[in-house]
Each structure stands twice: as structure tokens, then as C-alpha cells.
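Heads up, one of the protein chains got dropped from this complex, but the rest are sitting where they should.
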Amino acid sequence: MAQPDHIVIGAGTVGVSLAYGLQKRGQSVCVVDGGASDFRAARANFGLVWVQGKGGNLPAYARWTAESAALWPRFRDALEQCSGIGLDYQKPGGLVFSLSEQALIDRRAVLEEIGGGALPEGVEMLDRDALQARLPDAPLGPEVAGASYGASDGHVNPLKLLAALQQGFLELGGEILWDWPVQTLRTTDDGYELTGPDGETLRAPNVIVAAGLATPGIVAPLGVDLPLRPQRGQLLVTERMAPMLPMPCSGLRQTADGTVMIGTTHEDVGLDTGTTQASGTMVAERALRILPALSGARIVRQWSGLRVLSPDGGPLYTQPEAYPGLWTVSCHSGVTLAAIHAERLAEQILAGALTGDTRHFSKDRFHVPTLA
Amino acid sequence: MIFDTAIIGAGPAGMQAACDLRARELSVIVLDEQPAPGGQIWRGVERNCQPGSELAQRLGAEYRQGAGVARSFRACGADYRPLSRVWQIEETGPDATEQCWQVFVIREGQAEVVEARRVLLAIGAQERPVPFPGWTHPGVMTVGAAQIMLKSGGLLPEGPVWICGAGPLPLLYAHQLRKLGGQIAGFLDTAPRDTVRRGLPHLSGALRDWKSLAKGLAWQAGLRAAGLRRETGVRQLRAEGKDRLERIRWETPEGEKTAPAGVLLIHEGLVPSVHPTLSLQCEHTWSDAQQSLRPVLDAWGETTRRGLFVAGDAAGIDGARAALAKGTLAAVGIARSLDVLSEAKAKQARAAGDRALSKARATRPLLDTLYPAPEGKISDDVIVCRCEELTAGQIRAAAGRGSADPNRVKSETRAGMGPCQGRQCGYTVARLIAEAHDMPRAEVGFHNIRPPLKPVSVGELASLGKAKA
Partner (left out) sequence: MFRPLPDSSEGPTVTVFVEGQPVEAYVGETAASVLLRHLGTARTTSISESPRAPFCMMGCCFDCLAEIDGKGSTQSCLEPVRDGMTIARQMSARKVVAR
């Protein structure tokens, strides 16, 4: 194989979004993927393309998210055409429920703070009656006081997104090496060299590490210290049902297939992807407080995934000063940001530097001492 | 209370283990999906073995033997909970002073938690799903399903009834049906025609259990004497009809044939029930002889997870007599692990159990060779995943466009994501992946199995929180 311009480590949603974006810009890209037992957040995702409420502590993240959501429809069109795979993407707006009058007031306050004193554009507060009117097939539980509605929110089938990104990237001439877990990453005279299984090596002038929770371990030997931690989320999904939820909600969404996804927990349990009855019961109880009629729906699967979190929850994009051409890209919201990763971030990586809002996403914001 | 052992399944292995553990004065709870003891092999045995029952006579001596085991089981003092569906099994956290398992159960619409120091899975087997065109049509069902109709409701199939497949069960069922006055239009034998020659090397071993061999030959002779239409070397079976089965079509080396059909009963052997052990991430091994997975067990029936045991056909297909022996062995292993049986006594008990098991398994290598899992090409238009209605062509396409990881194919196609959790499609999907990547079937593995093992409703799951509060 001829030496590619870029190697991307990780064929998950984040890695392949970038690979797809770079390949589209005329670069030659090779993606290497890990083993079957890797954590694979991309296969555990809830499927929201979500804007409202994000970036309270990091305004650049709010803008970056909103821009990506705005790019999504065009990104979808191009990706579906290129891959031949439908994404089930819809942008009907999204809801965050409040289970008491006080919670509704608090919710408004949080959103107004993000909006700089007023509700952000496209966001409105719905009282119980207005909310029920938007969900005619889903009688609300007695505690539901209302919800915030964000017009920019939407949802997608995250598994189809991943498959389409991989297929689209391949259609554009990219290459994916499956089952190629990276053993070592080292510098060479003109770039980087990766060692994979059986001592096989790959070289390229540019390397993007988008390996989720495995990212810190890959760059640590170079003295690059990344502050990422896992957080477990457990989800339930029901059998297919007739349409009842016309728009995604935080913690509750009906997919195009008719299944209802119910989420999710936030657990600090390290690298444990197990599921527990206790968490299943907790999310089921919450879902029933919102929609009691879900009581009879059969759960067909419970699973968990590990979120890839930085200390402030925002994205972490870094090109260490001592290693030009070496990037690490990790974030918790790989689905929402897929569009902007394939466009703006791919452009900036090609240009060799982060510009604009993305400058706020470097690891320097955490003041972690590095050897680099 | 915390039981010494929770046994899941009240078939031969589960009943035997319950009796043996109770004989050692251990507390035992038995959870079973069925309304009465017996498992599938001895299903309805209490109901059917009333004095003077003709059905019991026709079902045979091995079936009637179950009545005695069920009687001992009823009397053994185990807490027996029929109609209980286990949906999840968890081990308590590492900070617990003593190992304990939690078994989550739905019983009469109520969610419950059962706690036990050891768990024995005696959950038997299912019939191997082998997709063919039209196998989802009403009118097509498994031989085992028809036999369950017979044992639990005294029901015989009618309409032109065809039996298609291979193995001891179709022969036994055809034999039973004939004795009970049922009509069979024909028996389509899918075993390869050279199967007897291939079986010869295993014949001398099987002769250790010549009684079983003689019985099998007698069934065949009886069917021949009755003038039953029998076709051999059958391939490319198709079930056709609008909205339901109307006719079948098949090929033999002599050509294609067709016939009207009202009921088509199929059977291609059994595979162990491995969903619970897969979901608990026990190690499994691939059996080439039986073309199926089974949990890795030590000499005492313990899985690679301490405190979790497996007995009966769930540990490998060996039949009811072997299941009794495996139940005894697992009970010895559990008693040993709970320190109520000394190492020396345990080894002594094990030696006796091992001998019984070895004899009960004598015909197995021969049967595995006579009735291999079918390997015919599955055409692209055949539905493989019955729940999600996915065809072999769709799965082949997904298998070919990426890694050989069954979880990738599951996530891209939804095969195995329906309510049956891949019990019907899992092996076929893995076979199609192996085919696409030209790799041995043993290396493909199986997709991840997630709870719930049986669908539980949102309300049932939530109710466990209220119970605790």
C-alpha cells in the first residue's frame, strides 16, 4: 500500500467522520480499527443530534454544537447519497421534561443563562397543556409540569450513521484496516509510524488519534497527557411500537423502527460496560413518571456504553506542540458533532491549526502540565 | 432468604440436581417456565402418566420414566416455582462478604428477586434453526413443537402432514404419531445418503448402548412396514403458499418434487441454550461435532464464573439419561463448593457419576455423525432473522463490507436485536460471516447477549424499585 496522507486511529463515529471529511477533500486516508472487545461508544449511542442546554460552562461548545446541528441536513444528504445508507435523521425539535413547577422554573433559568439573559434562539418553554398538545399520542404522567423545546434538536439512528460513514469513506476510496489494534506509535524523520498486530507497520506524515477511551494510552508514551475519563450510561430499548413520540426527548426517544429508547444513567464505575437491574429499574421508573402508558411495553434489550468525558464535558482536540501532524480528537457528542467534524474540523486539521472556537477545545484549557 | 442453590429449569437435570442437593439438606429453589415438572423431554409427564393412559403407553418407556423422577422431585422439599421466567442473573458486588447471586424472575405478572449462593442452569436445548424459503409461513413448525402439542394437549396434526429433517426426534415423533392413529403424508430425510457409511467408525462405541440403537432401528422398521412414503437425500426444501403453507417442494438426486401440504414439521437437531451463560460472559467453546457453542465447564459442571454451574443439554446435547447424570454431578460439585462434601467423598461421587454419564453418551458420536447440521447454501431471498425480517442477502452484504465481528453485523442490520435476541438467527448469521470472510465457523463467535433474557415490561422492571422503597 502506498503511504497515505493521514492515518486515523479508530473507526468509530468520531474517527470515521474525520476520515470521511479528509478523503472528501482529496486526501488519502487509512483508518485502523481495534479489536472486537474494544469499548465502542459509537455502538452504544442514544442517537440525539442535540443543541439545547449544551455549553453552559463553555460558550464555544454551545456555538460549535449549534453550527454542527445546522450543518447536519446537508451532511446527511451528501452522506446518504455517497453511502447508499439511509440515516433515519429527523429534525422535529426536542424536549426536556420537567417533573415539577420548580424544575420548570429552574430549567428556564439554566437556558436563559446560556442565552445570555434570554432563551436562546429556537428554544421555548412549554407548559403542561402546550406540551400535551405536541404529544397527542402520549398521555403525560401527573407530575409532568412542562418542558423546554429546542427547534434545533433532532435525532438519527447512530448505528446507521456509523455504517454510512464507514461505507461512504470506502466509496470515496478510503481504506479501513479492521482488527488492527495499535501497539505503538512513534515518530520518524518525516512523520509517524504505527505498529499493529504481528509487528506490521504503517507510516504517514499525519496521524489522528480518535480511539475514544484508548486515546490517552496511545499518546502517553510520547509524553502527551490527556485528561479523559469514562462514564457509564445504561439504556433500555423496547419492542417496536406504533408511532407515539413525534420528537426526541432527553432520555426518551422513539426510533424510526418504532422502538422506544429509554435512558440513561451517569455512573463512575471505570471501564465496566456491564448492566445492572438497579439502573434498569431507575430509568424505567423515570420513564413511567413521564409516560405511564409505557408500563406495558416490553423491554427487549438493556445495554451500556462508556462516555468519553473531558473534565468540563467539552470536546478535546489537541495537536501537541512537539508533534506537528499528530492530532488527538475525542468528545462525548460524536453524533451531534459528526457534521462539523467532517467539515470544519477536517478543514482545520488540513490547514494544520485550530482556529476560531476550536482553539477553546485544546487540552491547554485544563492546565495539565505536559512534557511536550 | 438466601437459598443455597437456585436451579433454573425443571427438566431431567434440574430435577435430579434438586433431589440430590436436598438429600444433602441444602436449601433449593427451582424456577421453571413451564406449569409442571419435566422440561421438554418429559413435558406433561404427570398429566399423561395417569393409570391406564393410552397416550403414556404410546409415548414410550423413556417418557414414562420421567413420572418417577417428577414424583421424587415433588417430594424432595425444594421450593418449586413453576411459570417463572428468569430475565436476568447478577452476581452481587465484590464488597459482599460472601458470594451471592440475584436471579430476577417474572411470576404471575410480578417481578421478583431470588437470592442464592450458587446458581445451576439446567435450561436444556432448543431445536437448531435452519432457514429455508417459506419457513415463516403459518403451517410450518418444528417437530419438537408438534410433540409439545401432543404431550401438553393431546393434539395430533392434520391436513397433509410432512416431516422433514434428520435425527432421532423426527423418527420418534413419526413412530408415536403412527401408534396414535395420526396420518403422515411423507417423511423427507435430509441426512446425507452416505451417512451410514460415515457412521461406521462410531458403531462399536455406540454398541455399548445397543438398546438405544435397537430402538432406533425398530422405529425405522415400523415406519417402513406401515408403508410410509420416505424420501432420502432431500435438499432445497421450500414451503410455498399465500399467507400460509399450501405446498412443499424439494429436491433429491433424482430431481425436483412437489406435494400439497397442510403442516410441515422440521427438525435438524438440537443446540444447547447458551443465552444466559453468554450474557454472563462465561467462556464458551465451539463443538465441531454438534456445530454449536457450549459453556466451558470444569469436572464439576462449574462455568468459568465461580458459583455458576450448568447441567443437562445446556452443557452439550447428550439426551435425557445423560442429563440425569449431569444433574447428579453438578449437585456434587455444588455441595463440594459449599463445603458440605469433603474432597474425598466428592471425588468418589464424581467417579460414579462420570461412569453413568459415559454410558449414557455412548451413542452420541454416532448420532452426531449420522445427523450432521445441514450445510446447504442459503439463498439470498431467505429470511434469516425472523424477528426483524432480514434476509440472507442483507446479512451477506453487511458481513462482507467490514470486519468479521458479529456485533458489527448485528448493529448494522439489527439481526439479533428483536425479542428472540438471536435465538433463531444467531448461528446462521455467524455462518454467513464465516462464509463471507472464508474463516472457520469456530472463530466467528456469537453476538453479545444483553439482558433481559426474556422480555420484561417497563412496568415490571420499574416495580422492583417500589418494592425496595
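Per-chain residue numbering starts at 1, and chain names A and B are given in the order in which the chains are listed.
Just so it is clear, a contact is a pair of C-beta atoms (placed from the backbone, for glycine too) under 8 Å apart; a residue touches a chain by one contact, two chains touch by 3 or more.
As the structure is a computational prediction, the values presented were derived from the model and not from experiment.
Asker: Determine which of the presented chains are touched by the chain that is not presented, and list them.
Answerer: So, spelled out: the chain left out of view touches A, B.
Asker: Determine which one of A:Glu124, A:Glu193, A:Asp225 or A:Glu239 touches the chain that has been left out.
Answerer: Of all options in A:Glu124, A:Glu193, A:Asp225 or A:Glu239, contact with the hidden chain holds for A:Glu239.
Asker: Tell me which of B:Ala145, B:Leu213 or B:Ala397 is the one touching the absent chain.
Answerer: If we include the chain that is not displayed, B:Ala145 is the one touching it.
Asker: Given that one chain is not shown, which residue among B:Ile2, B:Leu155 or B:Met439 touches it?
Answerer: B:Leu155
Asker: Considering the complete complex, identify which of B:Ile163, B:Ala206 or B:Cys387 is in touch with the unshown chain.
Answerer: In the full complex, the listed residue that touches the missing chain is B:Cys387.
Asker: State which residues belonging to chain A touch the missing partner chain.
Answerer: 137-139, 239-242, 244, 258, 291, 293-294, 296-298
Asker: Spell out, residue by residue, where the missing chain touches chain B.
Answerer: Per the touch rule, chain B residues meeting the hidden chain are 33-35, 40, 44, 47, 53-55, 83, 85, 109, 126-127, 136, 138-142, 144-145, 148-149, 152-159, 180, 243-244, 262-263, 273, 386-389, 418-420, 423-424, 454-455.
By definition in this document, only the chains that are shown with their structure count from here on.
Asker: Whole-Å distance, chain A centre to chain B centre, using C-alpha means?
Answerer: Inter-chain centre distance comes to 41 Å.
Asker: How about chain A: which of its residues touch chain B in the complex?
Answerer: Contacts found on chain A: 33, 36, 40, 43, 159-160, 162-163, 166-167, 170, 176, 178-179, 236, 238-239, 257, 262, 275-277, 280-282, 284-285, 287-288, 294-303.
Asker: Would you mind writing out the residues of chain B in touch with chain A in their complex?
Answerer: 88, 90, 102, 104, 113, 398, 401-405, 407, 411-412, 414, 417-419, 421, 445, 448, 450-452, 455-459, 461-462, 464-466
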